[in-house]
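A single protein chain has been omitted from the complex, and every remaining protein chain is retained in its original position.
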């Protein structure tokens, strides 16, 4: 049963030190900014973060990294023009990096949510990112065995929720939200608004409410030019 | 690029003898009745059919089985109160059956569409349906290695298409259509109507047009009480 | 040990199907996501109290399934896993088969209630094949449901029509899943199996309906825990 929280802090709830936290978004698009701010404010440390990127500029994820609160990041593309906090932490050896091809990241997260114990994929075969991994030729194609990635908490940004936690997203901000929501012990979603159950088209729900522990409506969630319902 | 066909026959196109054909539907819901009729009329034989069920009553799939046109069926639930044609063919040894748990059927079809070479799942472990399959304990859970199921042609029923082949479905008739559409060399969809590109909400498209080779609008496709857009 | 309150006090006879459904429903926590197997378990839906916030999943692709429709509202494209017409509740959602089984197999459904031919003390389940040589095999989602939910329970009569016990030391019929069942709700008793069996490997009686502990052991030909 989904909680409808009043603030980002209340939605976030307790995240213990050492937790694994998934953070949605592809760069800024779909990043749950206020929830990550709340995570920063909570003081939780020794975190493992699973996220496509490692923070932009001085955003909340970048500050988590800067402040040494992230022990390890599982990520496809930490290097960005403005990823200076990650770059510094990495060069100083203050953060561990597991670099994962983006499609493997998505599929491994899905596997965790779908009860798949491991899967073979061609992606990464013969590259440094597959070193030490089990391989097998299947149907003539050399493949690598990849394992699920799960988290204690997933923080995602969606466009709109209903009161039972169903989520719809907006444009390419959808990205990692729907798969991360399935792969965490607890998923928290920030949205632009929360509507009554029955107000979302059941055919168009992207994340069913079963995956969502808490939602919080934040005015700033979809602060974009020309944003429509 | 998706063809918009005028008849079920034209949509179906050439299905050679010996082809593997996926047929959507969970019982009658979502079954592409007219496309299967067209397959029956085409005379194609020696078929391998992948479908959750093995025909109801005297429907087209049941008649394909009755007429000895199906060499082998990959299926989770062939036995139904009215599956007399399958029952007779099976008891007479005139059809091979690969019985697959429904979730494995769905996931193996998805794997084919997603480029996954094989995956480990707990489903079926320790049962007759996993006999002879590779097993492995992952994270303390005994699992079975399952392989992709692909087809030459997938026949699905959706509710509505646009002219570039995007599909939306209706209620629980969605079932196998979206995964089968991804796993075949060629996917043909029958729909209630075909609307111009841009008329479907891009956020609500379930099957992107890339997966659909041909669509055909058939009035009878959604012949249900209280059917709405 | 006494029967559950909704059943109006201690019972001197086995539960009826409806009483059994009510007993199963009484153990389902408010707000749970639940899958009810076809057959007997379907009855449980009628006994979930209004406002309990229990959401029903049907593995053919829906969350938020409602009860049977009025005859004039039957929609052949809105059916449950038994292919029986159902309705859509506010807050419902639809998804395809891989997503639906991912929801089940990924451990997101709190409780799955299944029927059974046999359940073993270790929690093994046999519910898909009678093993008859001329039977047409069919499995559907049984094997996925058995191992996918957080908690899988069985609802059944304790004895088959021929009087044979259905709670057994080891299943003799083809298995659906290994060690997957945690509790059996039967007409004569509620019995913990699998992870809930005791240190001696015995199924543990939680509640009896009109039958003594020793009598239950005699009926089943098993030594059971939870005496008294």
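Per-chain residue numbering starts at 1, and chain names A, B and C are given in the order in which the chains are listed.
The working rule: a residue touches a chain if its C-beta (ideal position, glycine included) is under 8 Å from a C-beta of that chain, and two chains touch if they have at least 3 such contacts.
Just so we're clear, the structure is a prediction, and the values are computed from it rather than from any experiment.
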{"item": "Left-out chain, listing which of the shown chains it touches", "value": "A, B"}
{"item": "Given A:18, A:43, A:68 or A:126, the one touching the chain that is not displayed", "value": "A:126"}
{"item": "Identified contact with the non-displayed chain, of A:15, A:109, A:153 or A:200", "value": "A:109"}
{"item": "Contact residue for the chain not shown (choose from A:2, A:83, A:166 or A:190)", "value": "A:83"}
{"item": "Hidden partner chain, touching residue among B:78, B:113 or B:177", "value": "B:113"}
{"item": "Among A:1, A:40, A:97 or A:197, residue touching the chain not depicted", "value": "A:97"}
{"item": "Touching residue (missing chain; options A:13, A:45 or A:142)", "value": "A:142"}
{"item": "Missing-chain contacts mapped onto chain A", "value": "26-30, 52, 76-80, 83, 86-87, 90-91, 97, 99-107, 109-110, 121-129, 142, 169-179, 206, 222, 224-227"}
{"item": "Touch list for chain B against the chain that is not drawn", "value": "1, 110, 112-116, 162-164, 166, 182, 196-198, 200, 202-203, 205, 208-211"}
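Basically, only the chains that are shown with their structure count from here on.
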{"item": "Centroid comparison with chain C (C-alpha atoms), farthest chain", "value": "A"}
{"item": "Separation of mean Cα positions, chain B and chain A [Å, integer]", "value": "33"}
{"item": "Centre-to-centre distance between chain C and chain B (centres being mean Cα positions), rounded to whole Å", "value": "29"}
{"item": "Touching two or more other chains - residue numbers and ranges from chain A", "value": "114-116, 203"}
{"item": "Numbers and ranges of chain C residues touching at least 2 other chains", "value": "88, 94-95, 98, 101-102, 105, 148"}
